[in-house]
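On to chain A.
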Amino acid sequence: MRFSIQFFLSTMVALALFETGVEAAEVKLAVAANFIGANREIAPLFEAATGHTTRISYGSTGKLYAQIEHGAPFELFLAADTERPIKAEEEGLAVAGSRFVYAKGKLVLWSARPALFNDAEGFLKQGDFKHIALANPKTAPYGLAAQQVMNQLGVLGSLTPKLVRGESIAQAFQFTATGNAELGFVAMAQIKEWQGEAGTLWEIPSEYYSPIAQAAVLLKKGQTNPAATAYLEFLKSDVAREVIERYGYAVER
Partner candidate 1 sequence: MAFDWQPVWLTLKLASTTTLVLLIIGTPIAWWLARTHAWYKQALSAVVALPLVLPPTVLGFYLLIMLAPDGPVGRLTQALGIGTLPFTFGGLVFASVLYSLPFVVQPLQNAFESLGPRPAEVAATLRASPWDRFMSVVIPLTRSGFLTAAVLSFAHTVGEFGVVLMIGGNIPGETRVLSVAIYDHVETLEYGQAHLLAAGMLGFAFLVLMTLYLVNGRITRSHQP
Partner candidate 2 sequence: MSGIEVALKHRLGDFELDVAFTAPAQGVTALFGSSGSGKTSVLRAVAGLDRADRGVVRVNGEVWQDQDHFLPIHQRSIGYVFQEASLFPHLSVQDNMQYGMRRIPAAKRQIPFHDVVELLGISGLLKRATQRLSGGERQRVAIARALLTSPRLLLMDEPLSALDHAAKQAILPYLERLHDEFAIPSLYVSHDPNEVARLADHMVVLERGGISAQGEAATLLTRLDLPLAGYDDASALLEGYVSSHDHSYHLTWISLQGNRVAVPREDLPVGRHARVQIQARDVSLSIRAHADTSILNILPVRVIDTREISPTQVLVRLELEDGQTLLSRITRRSAVGMGVHEGMQLYAQVKSVALLS
């Protein structure tokens, strides 16, 4: 079954190449940093399934967007939020109607130390620690979500002096994993990938923060590239969804 799809697609590609006689079927992806792990598994599956190749740049959503805005040659944008893809559409950088939510981030409170807390909410209220890390709420959706959680629990004011902001969720994780911050708001996806100590984890109820929807959008530069559309479609496939879920995201069914 898979073989036949692959065969079919590669034949299509070969035909497309033959007909246009120009472009190699390579898609240039701009992928939000938190999705690195999942995407590293998805890309080879995509390549095996379609015969297309990928070239991938990882970075913070904000930085990638700024690059796209200034003419970076990306064809597909997998953001960590919905805001930037919407903006890309509005600015005419993306193909209208191509946007969809490929994953929903889960926020967790985590510490590299085992058994740091039992009752996470109580622990946050008590504030008996020096530093708590989060991604910069101004630039990173996970940071915004973390802020909403603290707000919800009524601890934002008391914790403000203890907040250390990472440029991205990756950095917030770094602060926490190295123990420089005793605990931090990080992404479930990161915990799934983490090879070190399990530490202490609290899966934050999803009603405490607005969903961290991560949207993908086809950029104008990829409009005519069959590999770009194919990748977008592949993200909706069961194979990809299985990977995405395994990496700690929720997917829309």
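Candidate selection criterion: all candidates are chains of the complex that A comes from, given by their letters.
In this section, a residue touches a chain if its C-beta (ideal position, glycine included) is under 8 Å from a C-beta of that chain, and two chains touch if they have at least 3 such contacts; residues count from 1.
Just so it is clear, the structure is predicted and the values come from calculations on it, not from any experiment.
Chain contacts in this complex place chain A in touch with candidate 1, from the set 1 or 2.
Taken together, the chain A residues at the contact with candidate 1 in this complex read 60, 62-63, 66, 130-131, 133, 136, 138-139, 163-167, 171, 174-175, 178-181.
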